[in-house]
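The other protein chains are all here in position, but one chain of the complex has been omitted.
Our next item is chain A:
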Amino acid sequence: MKLINNIALATSLVSVVSAKVIGVAPNQQDLYKPDADGKWRCLGHPEIVLDFNQVNDDYCDCPDGSDEPGTSACPNGKFYCENKGHVPSYIKASQVNDGRCDYSQCCDGSDEWDTPVDCPSKCDEINKEYQKQLNLQEQTYKIGVEKLRKTINAANRIKDKLEKDIVSRGAIFDFLSRELNKKRQDLEILQAGELDPAVVKAKQDIKTSFENIKTELDQKFNSFTSSTYNLNNLSKILDALVQTFNENLKDAAVKDTVDNYLAHLEKYKEQYESEKSSTYQTFDTIKQSITDKLNSIDLDHGDTSAIKSKFDEISTTLSENLIKHDFINERAIDLENLLSHLINNYNPNFNDPNVKEAVNSFQDFSVNKESFKVPTEETISWFKEQTSKINELAKNVVSSNSGSVKPKLISSTNGPFWEKLKYRYRLLVNEFLGIESKEQYRIQPYQPKESKSDLEVQVEELNKDFNEQNNAIKSINEELSKNYGPHDILRPLKDIAIKGHIGEYDYDLFFTGNVHQKGHNNNIKIGSFESIEVKDISPKEHQLVLKYTNGARCWNGPLRQAVVNIDCGAENELIAVTEPEKCEYHFRVKSPIGCKLPESEEKSEQEIKNEVVHDEL
């Protein structure tokens, strides 16, 4: 392809029409005409006047590059490729006459008109391939959009169901609220002036203290369990290292770590072995037994010495476990020291994958772990203090009880009376809901005059149901108000995950849940679903941008987070994961939900919804 020599100067009146300026689109050719004096002005800078023969003379005169549409002289130039048989396009000036046929943009090879390189047109075959790709894209889009519609339908159905649920729960809620008020008022009347307020208060205090003890003990044992978990994690890291490290790499830090770990195991042999034995009770088991013990204490009517002895038993168990916990912490600290030495001194150049794994695991462990310290002395004295307080209070209650004639009748929550009472309450609610009892026979409605204890049970039950409904309504509202993107597209994808293997890692991406990175025996949370946005690309294409935040903390860095870009695809597919900023991950994903509905359908969203509702009816 040689330049059509452009000598159409103004002085020549004949050949003006046929001369085409190279690199200029047909509809722009008019811009490249000399004026009567044979002059021409830069398109973006009409103040700059050139001789017309300075156009495409391979020297850049116009700051906007407009005088060199056909050469590479201007850095900002554009070269028009006609691409006969395919789609015309522009190519950067820097790709003109560089000795390479840039067929991907210039399939006719016209970009190499001034080099010895021969670029025969490939437009025909490129166009064929292009059409094929277009078809493929179209098909992908078709499949994608079909799936998208289904997802939108599902989203609408779920939303609809939730909305209906709210209506019915609202009615129950109103009913329960009315009943509860009524019963409470009745109860208040009965309660007025019945008991010694001091005893009532003491009972209340006992209850509060008792609950406090329960919660505190629960927390302490949870701490113990977490410390055990820490120790186990550290041991796991070191066990793996000891078994897998490459002894031939003379890395002194690794060797020290391994030797010291083996010494540690020897030193604490007894403890490790006892923990492995079948009779060993975990903190969780012990916690359970303490809870059971606590629950079996009859505060109202048990004798105080029984209460005291039970508290004493618990106290002993507690102090034993505090000591046990101290030992666990001691070992964990020892192991952390070993691993700290390792990460500070190992030789990263040896690149022993097992050492690296230990280092990474420990780094992740140390930035994300919580340390639990439960001071032995303080805890024991706290417990003693609390229990003696209860003991004192219990004495008061017991003494007041002993003077009372109140029967022990209602002390059991399992008697037939209670059953009947509850049954009656159930019927009341069911009646309101219009639910028929499925039971084969009905006990004759039991209609005792409502006693105080009756009412107490009813209030308690009603209150429970009331709270339940209240919470349910709240959470449904919350769910409904969440932004799940256009057409609520993410709503049906709650339990759907995209999984993929990229590089050394496996990734689990739950659309509205968590994103995890797995590999090297680690499972790291990158983030939880936070938001969704739509980025328009063209009238026919958009991209969903999902953000996930609050992941596990990074070594020497922030909490991990992720941005997930979803483009239209026929299937859910993880394409790429990168980490452009420290601990900020970028996911590229293809999914039908990334497809954009044809505009005609966008408008009729309401209609679709109506249809769905109709279907269900």
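The definition used in the following text is that a contact is a pair of C-beta atoms (placed from the backbone, for glycine too) under 8 Å apart; a residue touches a chain by one contact, two chains touch by 3 or more; residues count from 1.
Quick note on the criterion: contacts and distances are computed from a predicted model.
The chain not displayed here is annotated in its UniProt record as "Glucosidase II subunit alpha", chosen from "Glucosidase II subunit alpha", "Mitochondrial import inner membrane translocase subunit", "Signal peptidase complex subunit 3" or "CST complex subunit STN1".
Interface note: of A:Gln29, A:Ser168, A:Gln185 or A:Asn337, the residue touching the hidden chain in the full complex is A:Asn337.
In the complete complex, the hidden chain is touched by one of A:Gln95, A:Thr140, A:Asn222 or A:Asn368, namely A:Gln95. The chain omitted from view is touched by exactly one of A:Ile143, A:Leu180 or A:Leu249, namely A:Leu249. One chain of the complex is left out; on chain A, the residues touching it are 57-59, 72-73, 75, 92, 94-95, 97-100, 114-115, 246, 248-250, 252, 329, 333, 336-337, 340-341, 343-345, 347-351, 356, 366, 371, 373, 503, 556, 578-582.
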